[in-house]
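The block underneath contains the structure these notes are about, expressed in C-alpha cells.
Here the complex is missing a single protein chain, while all its other protein chains stay put.
Our next item is chain A:
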Amino acid sequence: MLSLKEKDRPIVRKLLCAGCCVRCVLRFCCVGTCSAYRRSYEDIHKELLAFISEESSPQPHDASGEEKTDEPPNKRLRIDEGSTEASVTAAQTDSDICPVCLGVLQDFCDPTFAKQVSDAVKNQQYEFNSLVLTVSLPAQLSVREHSCWLHVKKEIREKSMCLGKEDVIQVKDAFKWAVQGKIGQELGAAVLANSSCEVSVGFMHPETEEDCHFLANTCPDCFKPTKNKASIFTRMAVVKALEKISEEKFSRHYPCPPKKTNTRCTALDTTCLHTSVFIAGRYNKFSRELPQTPWVIDGERRMDGSVEELIAAPLLSSFRADGFNFSSSGREDVDVRTLGNGRPFAVELLNPHRAKFNRTEIKQLQETINQSSDKIRVRDLQIVTREATSRMKEGEEEKTKTYSALIWTQKAIDSTDLEFLANIKDLKIAQKTPLRVLHRRPLAVRPRLIHSMSSIYLDGHHFTLKLCTQAGTYIKEFVHGDFGRTKPNLCDLMKTNADILELDVESVDIDWPPAIPD
C-alpha cells in the first residue's frame, strides 16, 4: 500500500496529466519506501488512479479507498484541475515515455532488464559475494527534474505547502530500489552501499542532449572548457548551474513541465570493476642481466625479461587481473644482484576478477613464481591493504642498506692499506646527481652517510668492500667518484684511481612486509 496523503492528490493529478510515469509520481510525493518502486508498473498505476478518483475530505487518509461525501469541494477541484481520469489516461497514450526520467523508471525497472544486467555481469566472470550498484544518468535528466519540480512547486504553493528539492526522491535511488532485489537474487550476492565489486549501469539519450545547452548562456561560469573533445555539460556542472539559476529565468528558457520525447533512454553496456588487490613480498635477484622493469628504447626491447614481469605474470593470471603496478623499496641496477632477505615490493593488481585467496593458495603462488625462473626468488608473499604499502616508502632516508662490492685499484695495494676503512664511521658524503641518471633525474646535491665499511683483501689490485650506507646512496659513484661529483669518494680515501667491478645488495633493512614462516 502506498502511503499517499491528502496533500499528494493534486501533485499526482498534475504529474499524470503531464505524462509522468508512475514511479516519478511516487518520487515527487516523497515516497521513501523501497518496496513501492519494486511493484509492477500496472500495480502502481492502478493504485494511483484509485487514489485520485477518491473524494477529497478535510481529514487526511491513505489511499485505501475510503469514500467521503463532501461533494461541492470535490466538484470544484475536479473542474478547476480539469484532470479527470479520461484526460489522465489520454496523456499516457500520446507518447508514453515519461518526460522526466525518459524511461529509466519505466521499462528499465522490469525484471527483464535486471536479468540483462545480471547476465552481463555473469559473462565477465567475477567472483564476489556482494556488490555495489552505480547508475549514471544523462545530465539533461537534472534539467527535466528541475523543470518538473518547478511545475509541482507552483501548484502546491497555491495551497501554501512546500516541497523541498531534497525531499523529492532521486531517479537514481528509485531505480536502484526497483532493480537491486532482482539483481541480487540473480547473482546470488548482497547489493550493498559499499563493496569491493562495482556494477555500473549507464544510460544515454542523444535526442535531448541539447536540453542543457541554454545553461551555458545563463550561467557561463559554471562550465569550464575541456581539453579534449569531451562535453562541457558534465553532470556536476549542470547541477551547479541549476542551483544558481533563478526560477524565473529557468522558466523562460525551458518548458515546465518538460516536453515529452519520441524516444526513451538507451542503456549502455553494464560494466564491472573490482577494487585493486595488493600483494607484497620480498624479492632476490640472482642475475646480473635482469632489469627491474622492462627495458625498452625506441619501442625495442633492450633486454629480455624483468623482475616485475617475472613476479607479476603468475599473479595476473591467478587473480585474472587486467593489469598491474609494481613498486618497491628502492631498486638495483641491471648488473647488481639482490641477496639476503631481499627487497620489499608490492604489486597492485588492477580489476582482479578473483580476489579471495587463502594462505595456502598464496604459498602456492609463491612456489609458482620461484619455479618459473632461477633469476629471481620471492618470499613472504601475502595480500596486504593499500594503506600498508605506504610502509614500504616510509622513512626512505632513514633506512639503511648493506652492500658488497668488488673493487679494482690502479695502484698496487696490500692488506694493511685497507685497515683504515674499518675505522671510518658515519662518513658524510655529498653526491651530485650521477651523470648516468642525470638525463632523467633533477640536478641536485644529496648528502648521505656511509655508516661503516669493512674489506677483504683479494690481490694487489682487488679487494671486496662491504658497506652499510644510508638509503639512497649511489654506491658506484662513491667508489669511482663520478668525475669528482661525489665527495669524498673511495679514490680520495685510498689515494688512487679505483673502479667497481661487481656490486651486490646484501640487505635492505626494512621490517616490512611481515615475515611469513615457511
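Following the convention adopted for this analysis, a contact is a pair of C-beta atoms (placed from the backbone, for glycine too) under 8 Å apart; a residue touches a chain by one contact, two chains touch by 3 or more; residues count from 1.
In this section, contacts and distances are computed from a predicted model.
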Protein name as given in UniProt for the chain not displayed, "Presenilin", "Protein Abitram", "Phospholipid-transporting ATPase" or "Epithelial membrane protein 1": "Protein Abitram"
Hidden-chain contact residue, picked from the options A:14, A:45, A:337 or A:476: A:476
Sole residue of A:31, A:104, A:450 or A:500 that reaches the chain not shown, by the stated touch rule: A:500
Candidate in contact with the missing chain, chosen from A:164, A:220, A:442 or A:517: A:442
Footprint left on chain A by the chain that the document does not show: 333-335, 408, 432, 435-443, 476, 480-481, 483-484, 499-501
